[in-house]
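Heads up, one of the protein chains got dropped from this complex, but the rest are sitting where they should.
Labels run A, B and C following the written order; every chain starts at residue 1.
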Amino acid sequence: MAQQLAKLEMKNIVKEFPGVKALSDVQLSLYPGEVHALMGENGAGKSTLIKVLTGVYSIDQGTVTLEGKQVSINSPLKAQELGISTVYQEVNLCSNLSVTENIFIGREIKKYGRLAWKEMNQHAEKLLERLQLNIDVTKLLSSYSVAIQQMVAIARALNVSAKILILDEPTSSLDRDEVQQLFAVMRQLKKDGLAIVFVSHFLDQIYEITDRLTVLRNGEWIGEYKTEAIDRMELVSKMIGKDLAELEAISSKTTDISQSDTLESMLQANEVGLNGKISPFDLELRKGEIYGLAGLLGSGRTEMARVLFGADKADKGKMTINGKDVHFTTPRSAILNKIGFCSENRKTEGIIPELTVRENMILAIQSVYGWFRYLSRAKQMKIAEEYIQLLNIRPANPEQLIKNLSGGNQQKVMLARWLVTNPDLLILDEPTRGIDIGAKTEIMKLMTHLSKENKSILFISSEIEEILRTCDRIAVLRDRKKVQEFDNDRELTQQDLMKEMAGGM
Amino acid sequence: MKTKLFWPIIVLILILVINLFFDRSFFSIELRNGHLTGSLIDILNRGAPLILISIGMTLVIATKGIDLSVGSIIAMSGAIGAMTVADTASEGSGPLWMAIGLSLIICLVVGGWNGLLVSRVGVQPIVATLILMVAGRGIAQLITGGQITTVYYEPYSFIGGGYLLTLPFSVFIVAFVFLMAVLLTRKTALGLFIESVGSNADASRLAGINSKNIMLMVYMFSGLCAGVAGLILSSNVMSADGNNAGLWFELDAILAVVIGGTSLMGGRFYLMGTVIGALIIQSLTTTIYSIGVPAETNLVVKALVVLVVCLLQSAEFRRKVFGIGKVKPTGEQKGREGVTLS
Amino acid sequence: ACGSTDESSGNGENTDNGTEQTAEDTKPEETNSDTEEKESDDQSAEKLVIGFSQVGAESEWRTANTKSIQNAIKDAGHELKFSDAQQKQENQIKAIRSFITQKVDAIVFSPVVETGFETVLREAKDAGIPVFLVDRAVDVDDDSLWVTFLGSDFVEEGRKAGNWLVEEMADQEGPVNIVELQGTVGSAPAIDRKQGFEEIVSKEDKFEIIKSQTGDFTRAKGKEVMEAFLKSDGENIDVLYSHNYDMAIGAIQAIEEYGLKPGEDIKIIGVDAVRGAFEAMADGKMNVTIECNPLFGPQLVELIEKHAAGGEIEKRIAVEESMYTMDQAEELLPTRKY
């Protein structure tokens, strides 16, 4: 491939934010018909590189050449005009518009001088069908889950005759089938001669779909490799900058099923449900167990978690915690009962963008204390520093505004917010979304650690292996209904789960 | 915080210095029959009501709200206060406390009403408070019977016209309210909660903050501040004017808040900035009066000053005009991109 | 009208108002009781529906005016449709239009501004409803659109103020420094009272208006502006001319707080002979007040009834007004109704 003329060359790119050198002397070259991975830990600078390329940020230094010509891309609009189509890491669509509008806005189909809604709706449906998604495209985007929004964003990017397609962690909230659909489409596009940039923290996916990869570490360019020519260990060591020996040590620490031995019940839900959101279900959580929720996109896992947490008020059923009847009307009442909930949608339901990392971390514990018992500044700092270290959050500055952190690091702060409250039950909805491998194992470890301390965890993930690896028991949801519950003994396989998730054949 | 205050302070100083050209003794402060007098003291004294309602407005705006009713609450509070003591001939302080208590309680209730509409009924703040903006003035006039009632009860004048330790008493009121606001918001977690609710209400709810109560409280506080301001204004002229008291104050207050660096999009708030913003507006008004600007051009001058202040605070503007950005490009960029990108 | 924050301008040159008329009667109350009785005797036969569109309730003067007209209409046994325009011309036009659809027998209104009523007045004329203007005129060429205009003359009030000052200062050496507190920018009383006053004082060189700023007709603003004046000109100020009583009161407070004696160190001329002005004069804090009489309800009802009965009515009827000085204050105070 290297003999071909590069479609895109980025050379000596430097980008600095106040106090952070996000990119220093980075390069990237893209060839037609290849899928190129950007690899690196959370905060390595992948998203920044993409934003610099697409004109969201201005470049401090360096050059960009497109098909041999030097270009200056100063806005996403310009990037689009040059044939670069992008899906950014956070879903950046307008949730107040319909799915169709989100796909077509900016390049609407017109007929007789007016927008042709009918045609656009049909087109949109077709596009989504290509991704095996059947939804009502006239409904507002906000009525769909993050995963579907992510698919819509991808559909939007596919809807242009682009030369370069950039996908920043498109798979972070998709489940296996959706990922395969996406890959099928990517392969097709590759054949058509597109150059695709792909970011993901899943090594399997990288090895499955990419041809070459560029590794970044702390904003620095480490190298460019053929995917087939570099093995996993080596790749990881390049990413985290530790040599192979050290890595061996880390990987051997893989977690195991926690296997709680108590059978003491912590939370019991009896026929709890919410009309239109989740059918009534029974659920028992024991002390010290990790309970997994498996299901396909839109199967109702998030809904179940929200009802348990009181984020949506259950309209039927009964709940008891440690034998005591409880009735959650607000998240606050759940928190006061020592429950924590880490939402899957960190952008709208997680971070408080205008506040600092420290303030975001102590928010939940402070709300438990109430506003009179204000944690002293010193205590806050101590907490913040402790968790920054524990979760390896970068930059390690508690006074940084959280909106300026990379996606993965924001996720870690969210996790820290709940760990600080030391909850008896921690509900984690896709906590590993967008988190790099190192941190992921770290989080798994944390979960097992918590369960050893007799805390319960409700764990939602689209990664079946993750669930299998960590959970004591697993419930499968389908069509917003709890359909099956498994004990995670050695015999349970991915196949069993997937069968149940898909329809129990 | 430091940088947020820098430009407003510069503008304030500029306005004061302009005065110096017209009046050499502008900065002088002297002791006259036991009272400190001077233009600077006057500005503080006259600006007291505006500073007060701006402080309340700051917290409301920090929750992404807005309170248009403060002007009318001023009228109501003044009317209640003045009518309570209107027929009093005695010199004792009983009626005074009665007047203060009554009007503040009612203003608290009225603010709570706004808060309920916003937080519980879910009405958009601008409309919710518009109701009282219209009706409040009517209520004030109802109380005064449409008259401008003059008060002859001496102690009443102390609130807005009295002196304590050679300084106008209203200055102490402002200082007290300001300190209370700072203490409540910065020494307890209230400030954090307010900023959190204003920045992302959904996420705050999920973090266990009772956003509804925070909003309720903030509107009550704003009502209270307006109530105090109303008492000062009415006591200062010893009368109650339901129709004109506090007219268009809400706009000046919002202006003061924004000049002080608090964004109307909610989130971070800066009480000190607000006070400086209010002082800018007040000094501007006083300056216009004393340097003899023709009455019909008042508004144009005001518009231009507002624009200049806002432009100076805009990082983009400074970069383009002063070229500050050239030296430190990324530093300047943060302001903008930081807001829009996560 | 007097000391209102409402919006209007140039009262034209209706100079047929006269000081001579005011001499006849200085006690408005007398007129009231007289006319009221007369009405009920003469024309109680027909019950009329009268639509009254008032400017607003922006000042004490206005409230007194509203009450006087409302009571007069009700006392005469007619039905009143009252509408308050909240100081907005649009509202007033809407109200008149609505009176037309409600088919009232007569429309009474105090125009917020003197321009802009032609269309709606024509509609009223087409519907055959007589219109009576009170307090302010409208600027319409076709004077068949209304029956009569009953009200005061602001320019003349300004002149009276000027004349008093010229006389008072006759043997004073110049320069005489005057500060002026204007009404709301653009409002008719503010423009006219300024104009009438300037007309007189500009004839003599020794008078100089050193500062002129709006106090929005309110006490609080009047005080604030006066404070600023005192700061910059202090003892140089000899005379204060205030477009209404409220601002004068605010200014008096400012002067006292500054340490000067209102009425002595600074002569004070105010318009609106409301009760409070007499109190201030009795206390020696105000030198002169020019009357602007709001109590012409009975006079108005009489006109309406006369018109309904087919009588001829003059196009311009002036309200009795006068000027009072400090010396008269004590004596007149108990007789003031508003």
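Here, a contact is a pair of C-beta atoms (placed from the backbone, for glycine too) under 8 Å apart; a residue touches a chain by one contact, two chains touch by 3 or more.
Please note the rule applied: contacts and distances are computed from a predicted model.
**Student:** When one chain of this assembly is omitted, its UniProt record names it as which of these: "Sugar ABC transporter permease YjfF", "cytochrome-c oxidase", "Fe(3+)-transporting ATPase" or "Probable oxaloacetate decarboxylase gamma chain"?
**Tutor:** "Sugar ABC transporter permease YjfF"
**Student:** Given that one chain is not shown, what are the shown chains it touches?
**Tutor:** Its contacts among the visible chains are A, B, C.
**Student:** Looking at A:88, A:221 or A:328, which makes contact with the chain not pictured?
**Tutor:** Among A:88, A:221 or A:328, only A:88 touches the chain that is not shown.
**Student:** I'm checking contacts with the chain that's been left out. Which of A:19, A:106, A:193 or A:241 qualifies?
**Tutor:** Residue touching the chain left out of view: A:106.
**Student:** One chain is left out of this view; which of C:54, C:232, C:253 or C:299 touches it in the full complex?
**Tutor:** Considering the complete complex, C:54 is the one touching the chain left out.
**Student:** Just checking the interface: what residues of chain A touch the absent partner chain?
**Tutor:** Residues touching the hidden chain, for chain A, are 56, 75-77, 79-80, 86, 88, 92-97, 101, 105-106, 108, 110, 114-115, 117-118, 121, 138, 140, 156, 275-277.
**Student:** Under the stated touch rule, tell me which residues of chain B contact the chain that is not displayed.
**Tutor:** Contacting residues on chain B, toward the hidden partner: 68, 117, 121-128, 130-142, 146, 242, 251, 254-255, 258, 263-265, 296-304, 306-307, 310-311, 314-317, 335-336, 340-341.
**Student:** Using the touch rule from the top, list residues of chain C that touch the missing partner.
**Tutor:** Within chain C, the residues touching the omitted chain are 7-10, 51, 54, 56-57, 63, 66, 80-84, 86-91, 93-95, 97-99, 101-103, 113-116, 118-119, 122, 139, 141, 184-187, 191.
The definition used in the following text is that only the chains that are shown with their structure count from here on.
**Student:** Looking at which chains touch, is this a line, ring, star, complete or other?
**Tutor:** Graph shape, chains as nodes and touching pairs as edges: a line.
**Student:** Find me the chain with the mean Cα position closest to the mean of all the protein Cα atoms on display.
**Tutor:** Central by C-alpha mean position: chain B.
**Student:** If you average the Cα atoms per chain, which one ends up farthest from chain B?
**Tutor:** Between chain B and every other chain, the largest centroid distance is to A.
**Student:** Could you state the distance in Å from the CA-based centre of chain A to that of chain B?
**Tutor:** 44
**Student:** Taking each chain's centre as the mean position of its Cα atoms, how many Å separate chain A from chain C?
**Tutor:** Inter-chain centre distance comes to 73 Å.
**Student:** Taking the mean of the CA coordinates per chain, how far is chain B from chain C in Å?
**Tutor:** Roughly 34 Å, centre to centre.
**Student:** Would you mind listing the residues of chain A that make contact with two or more other chains?
**Tutor:** In chain A, no residue touches at least two other chains, as defined above.
**Student:** Applying the document's contact rule, which stretches of chain C touch chain B when the two form their complex?
**Tutor:** Spelled out, the residues of chain C in touch with chain B are 5, 56-60, 63, 66, 182, 185-186, 211-214, 216-220, 223-225, 227-229, 231-232, 246, 249-250, 253, 257, 259, 276.
**Student:** Under the definition above, what is the set of chain B residues touching chain A in their complex?
**Tutor:** 187-190, 192-193, 195-196, 198-200, 202-210, 267-268, 329-331, 333-334, 337-339, 341-342
**Student:** Hey, which residues of chain A end up touching chain B in the complex?
**Tutor:** Residue positions touching the partner: 15-18, 51, 56-58, 60, 90, 309, 311, 330-332, 335-336, 341, 343, 347-355, 359, 363-364, 366-375, 401, 403-404, 407, 410, 417.
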